[in-house]
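Apart from one protein chain that is not included, each protein chain of the complex appears where it belongs.
Our next item is chain A:
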């Protein structure tokens, strides 16, 4: 093995175990021990990997693989968006040894991170173009059904329109006849009332009825007394 090979291999091993180098981590972040830094770094690495996947998906020739990659990218983006919310909460938290300016800087970092996540391409725009470019069978069927339904609606509407046109003059005629009948009825009622008033007013009519009843009762009474007298008289004379 040559010296250069040894150097390369050592460098690879160092890169692999960099995260265990405490001094180096301290240099990278101002305070690498707190939760914010840890989460920030993990989100950062995830974003790198997602961007890499998105690039792979854009160059992928196999459509099924591209779809799977895009789905993975979208899933990861959604998870990262939730992590950014947690990071936001950690950023506003007061930490020992952290100045106000550093806290504001952390908030700006979180906003920048969120923007980076949003910008990652996940194949939606291309899918949208492809939909219209080559119309898929289900969309065609839906359009066909909609057009058939609209045809049926149009025919129904036209038939209903004609039927209404037919009924309108009939309704007008009926209205005229009913109006005539109503006015005739009113006139008849008025004339009937006038006739009744002319013949007898209601008060006189009641008096007539009462007198008739009284007269008929009187007649009954006189008739019964006559009968009694006729019965009693022979007994008395005898």
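Everything that follows uses one rule, which is that a contact is a pair of C-beta atoms (placed from the backbone, for glycine too) under 8 Å apart; a residue touches a chain by one contact, two chains touch by 3 or more; residues count from 1.
One rule holds for everything that comes next: contacts and distances are computed from a predicted model.
S.K.: For the complex's missing chain, which UniProt name, "Phospholipid-transporting ATPase", "Gamma-soluble NSF attachment protein", "NADH-ubiquinone oxidoreductase chain 2" or "Transportin-1"?
M.R.: Of "Phospholipid-transporting ATPase", "Gamma-soluble NSF attachment protein", "NADH-ubiquinone oxidoreductase chain 2" or "Transportin-1", the absent chain's UniProt record names it "Gamma-soluble NSF attachment protein".
S.K.: In the complete assembly, which of A:152, A:181, A:196 or A:220 touches the absent chain?
M.R.: Selected residue, touching the omitted chain: A:152.
S.K.: To test your reading of the contact rule: which positions on chain A touch the chain that is missing from view?
M.R.: 148, 151-152, 155, 158-159, 161-162, 165-166
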